[in-house]
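One structure is given below, encoded as C-alpha cells.
All protein chains but one are shown at their positions in the complex.
Up next, subunit A:
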Amino acid sequence: MTSKTHHTEVVRATRSSRIAMTLCLALLLALIAMPWWASSGNIRWAIELSCYIAIAQMWNLLAGYAGLVSVGQQAFIGVSGYLLFVLAQNFGVNPFVAVLLSLIAPAILAVPTYLLLRRLDGPYFAIGTWVVAEAVRLATSNIDYVNAGAGLTLRVMTQYSQHEREVGFVLLCALLLLTTIGGSYWLLRSRIGLALTAMRDNPVAAASQGVNVGRLRFYIFIAAAVGTGFAGAIYYMAQLRITPSAGFDPFWGSMSIFIVMVGGIGAIEGVLIGALIYFLADRLFGEFGSAYLIVLGLLTLVIALYARGGVWGLLQKWGDHAWFPVRRKLIVEENP
C-alpha cells in the first residue's frame, strides 16, 4: 500500500471549447432574436438548418455511438408531424403546445420497433428500419382520418400573425438545439457517455466491463426517435402541410447520412460542419436538381474512402481543438 497522498483533478474544458461555447450561446441568442432583426426568408432558413442539425445529430448518436445504423428515421419524423397536425387541427390544441405533445408518437413507435429489430445486426438492422418506415408510410396513406395520401394542412396557424409565428418557431428551434445538441453533449460528458463510446468501439469489451449494452442501445434508440420527431414536427409545422410522401420521405435518412459522413461521425462538431456544408450546397446548387445530388453522393463516397473521420477528422489532424470536448483529463499532483 502507498503512503503518499495525491491531489487529483479532472479537467475537460479547453480554450477552444470555451470559445465554442461562447459562440454557441451568442448564436442561440441571435436565433431567438431573429424575428426582430431578420427577414422571414432568413428565419425559414434558420428553421430548416436547425432541423437538419437536430435530425443529423440524432442519427449520429444512433450510428456513431450506439452502432445502430438506421435508414428509417423518417418514420419518427412522419408520426410526430402527423400527430401535431391532428392535435392542432382536429382537437384544437395550441399548435406550439401540440409540438411537444406530438413527441409521444415517436416514443411509442420506437419501443416496438426496437424490440422487433434489436436482434438484427448491421445491414439487417438498417433494412429493418427502412421496412418499418415504409410500413408506417403505407399505413398512413390509407387512413382516411388523416386524409390518406392527400395529407393535412395546418389551417389553425392563420390565427397567429406572422410575427407571432416566427417568435414561436425560433423559440422551438432554440429548444430543439438545446435538447438535441446540448442534450447529446451533456450525455456524452456524463458517465453514460464514456460507456457509449466504449460500446461504439467494442460492444463485447464494454459488456465485459459491466456496461449494459442492450439497455443503453434501447435508451439511445428512443431518445434519437424523440429528438428526430421533435425536429420533424417543427419542420412540418413551418411548412404548414404534411403528406405521407413528404413526412416519411427516405430523403431524411440520406440527408442524415450525408451530413454525418461528410462532417465526421461520432462528433458533434462533425454534425455542425456537415449540416452547414449540406445547407449551403443545397442553397447554392439545389437548382441543378439531379446533377447536384450526384455531386453530393460522390462527395460522400470520396469522404468514406479517403477521410473516414470526415471534415472534422481532417481538421483534428492539425491539433486537438475540440469545440465539444467529452474526454476527461486527470491531473494528479503528489502531495509532499
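Here is the rule we use: a residue touches a chain if its C-beta (ideal position, glycine included) is under 8 Å from a C-beta of that chain, and two chains touch if they have at least 3 such contacts; residues count from 1.
Operating definition for what follows: contacts and distances are computed from a predicted model.
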| item | value |
| --- | --- |
| Candidate names "Tryptophan synthase alpha chain", "Cytochrome b", "Potassium-transporting ATPase potassium-binding subunit" or "ABC transporter"; UniProt protein name, chain not shown | "ABC transporter" |
| Contacting the left-out chain in the complete assembly, out of A:75, A:88, A:117 or A:211 | A:211 |
| Among A:194, A:281 or A:299, residue touching the chain not depicted | A:194 |
| Interface with the unshown chain - residue positions in subunit A | 1-2, 6, 191, 194-195, 197-198, 201-202, 204-214, 327-330, 332 |
